[in-house]
Each structure stands twice: as structure tokens, then as C-alpha cells.
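Missing here: one protein chain of the complex. Every other protein chain is in place.
As written, the chains take the letters A and B, and residue 1 is the first residue of each chain.
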Amino acid sequence: MDWSFFVGHVNYWLFVVLMMTGLYVVVAKGNLVKKIVGLNMFQTAVFMLYISMGKVHGGTAPIFPTDMKIDPATVYTNPLPHVLILTAIVVGIATTALGLALVVRIREEYGTIEEDEILEIEQDMASEENRIHGQAMGGRA
Amino acid sequence: MQHHIVLRVVTKLLCGLIVLFAFYVQFHGDYSPGGGFQAGVIMAVAFIAYAVVFNLEMAQKVMPARVAHKLAALGVLIYGGTGVVSMLFGYTFLDYGAFQPGHPSHGQHWGILAVELGVGVTVTGVMLTIFYAFTSRVPSISDEEW
Partner (left out) sequence: MATESVHDVALTLHDQLPILQLVVPFLAAPLVMVVGAGRGVAWLIAFLASLAAFAISALLLAQVIDGGFLSYQIGGWAPPLGIEYRIDAVNAFLLFLISGVSTLVLPFAYESVKAEIAERNQALFYTCYLLCFAGLLGVTITGDAFNVFVFLEISSLSTYAIIAAGADRDRRALTAAYDYLVMGTIGATFFVIGLGLLYMMTGTLNMGDLADRIAPQTDNRTIQAAFAFIVVGMGLKIAIYPLHLWLPNAYTYAPSAVTAFLAATATKVAVYVLLRFSFSVFSPGFAFENYTYELIILPFAILAMFAASFIAIFQTDLKRMLAYSSIAQIGYMLLGLSLMNASGLAATMVHLFNHGITKAVLFMGVGALTLRAGSSFYASIRGMGRAMPLTAAAMVVGGLSLIGVPGTAGFISKWVLVQAAFEKGWWPVAFLIVLSSLLAVVYVWRFVETLYLHEPARDAAEAPLTMVVPIWITALACVWFGINTDITMTAANTAAETLLSGSTGLAEPSPWTSALPAGEASH
């Protein structure tokens, strides 16, 4: 693991750091909106991985000249990962919008977006159900 | 923002230009950077800016939420419909060669134009639907709004 190895893979190091930061936020934060933000960071890290993958040394933007006279010596950057990530970005937007919409609805129903408070409310609901239905089953449930 | 007269005047002027620019990006998309995605977002921005500076009701007079919903679905139908038409000509799904059998590269232009139009319409509809859904959120939505 020498210096050139480290620098040469800088995009992967950054990808790993960004990805794990995102995943950590999703797991560690109790606020539902912050979880969505973490999820976004997590996805963005993957976008960066793909895009850095498409880079070709000395490559230019992959647009052909309008007269279609292509110089065979020209090196183009690989556009395919960009296209894939365009799709993934749209998916990410849809996920974020849906997630936030769910958070809005949760806020309306529970009055909070803190995970521990929601869990408490749900535990109360569950133990109430267990009390009612457990008794009805003769305490066997 | 009732008292921000400068903002209101500028927004009124800009909205038309934004829509025009959206059409430019839309129909130039197959020749230059641009296309349905970008055009759809730009188009939606015109309405969103209007709604932010004036108010939601006025924006919804121009573009009711119901219409935005239908637009979102309509665009997908345009996109898929293009593919179905190419199938009716005996080509594979979304083979644009079908649109001008003698000259496939012209067919490509027609096909991409149609597909990008579908994308643009859907993106406009979806962006507006998302914006409306979050801004018009009141404890319960009346049936008419859907």
C-alpha cells in the first residue's frame, strides 16, 4: 500500500467514506427526515463511483461534431455510466419524494417524526392489542 | 409576498421566457444537449416560481393538480405509444426505423422527438405533482383536489 496506490484510487476512498457516512446516518439518526438525507448521501456515493468509472484518461465529452467527421485519434469519455446514473438519479429522486411524503403522513398520524417516540406509540398499541386479544384467547396468546 | 412588487413583476415577465426556453430545450434535445428531462423540469419551474411568488391557488388556476396528474400519465402513454406504433409497423418495440422505413436515420429523429415529448410531459407532470403534494398539504384533502 504505497503512496501512488493510495492517490491512484482516491475516487474509491472518497466513495467508501461518503457511502459509509450515508449508511451511518441512516442507522444512527432517529429523525426520519435525517434518515432520508443519509439515504441520499448513500445513493450519491454510488453515483460518484459510477461516474468516476466512466472517465477515460484524456477523454473529451462524448459528443460527435455535427458534420459527423470524427477524428479517429480523439478519445471520448465513456458515456454509458453517465446514462446509467441518470436513471439511478431519477430513481433516487422518486425514492426521496416518496420517503418524504411518507414522513409527512407519519407526522400527521403520530404527531412526531422521532423514531423513538414513534416506537413508543407503536409499542403501546401492540401491548394494548395483546392485552385485549390475549385475554380473549384465554391467555394463551 | 404581496408587497414584493419587484419580485412579482419580474416573475411575471420571466415565466413566459422560462416556458419558451423549456420548449427550446425540448425540441432541440435531439441535436444538442437537452431533451425531455431538462425541458420538463424547466417547464415545471415556471409554474413553481409562479406559485412561490404569488400563491398556490393562482398557480393551480393555470395548472390544476388534476391536470398535472393526467399529464404525468399521458407522457408515459406517449412514450409507450411510440413503441406500440413501431410494433404495429412490424418492427421491434421502440425501433424508430419504423417511422420512415426508406430512411431509418430520419425515422430515428421522429422517434426520438416523440419519445422525448413523452418524457418532457411526464417530468412536468411529476414535478408539479410533487410540488403540489407537499405545498398544499392540509390535514385532509378534499375530494375535488384529486
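In this text, a contact is a pair of C-beta atoms (placed from the backbone, for glycine too) under 8 Å apart; a residue touches a chain by one contact, two chains touch by 3 or more.
Source: prediction; values computed, not measured.
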- Identified contact with the non-displayed chain, of B:G36, B:G97 or B:G120: B:G97
- Hidden partner chain, residues of chain B it touches: 69-70, 72-74, 76-77, 80-81, 83-84, 87, 89-98, 101-102, 104-105, 107-108, 143, 146
- Residues on chain A that touch the omitted chain in the whole complex? 19, 23, 26, 32, 35, 39, 42-43, 46, 49-50, 53, 81, 84, 87-88, 91, 94-95, 98-99, 102-103, 105-106, 109-110, 118, 122, 125, 129-130, 132-134, 136-137, 141
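Here is the rule we go by: only the chains that are shown with their structure count from here on.
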- Message: Could you work out how far the Cα centre of chain A sits from that of chain B, in whole Å?
- Response: 26
- Query: In the complex formed with chain B, which residues of chain A make contact?
  - Reply: 63, 66, 86, 90, 97, 100-101, 104, 108
- Which positions of chain B touch chain A when the two form their complex? 31, 33, 37, 130, 133-134, 137, 139
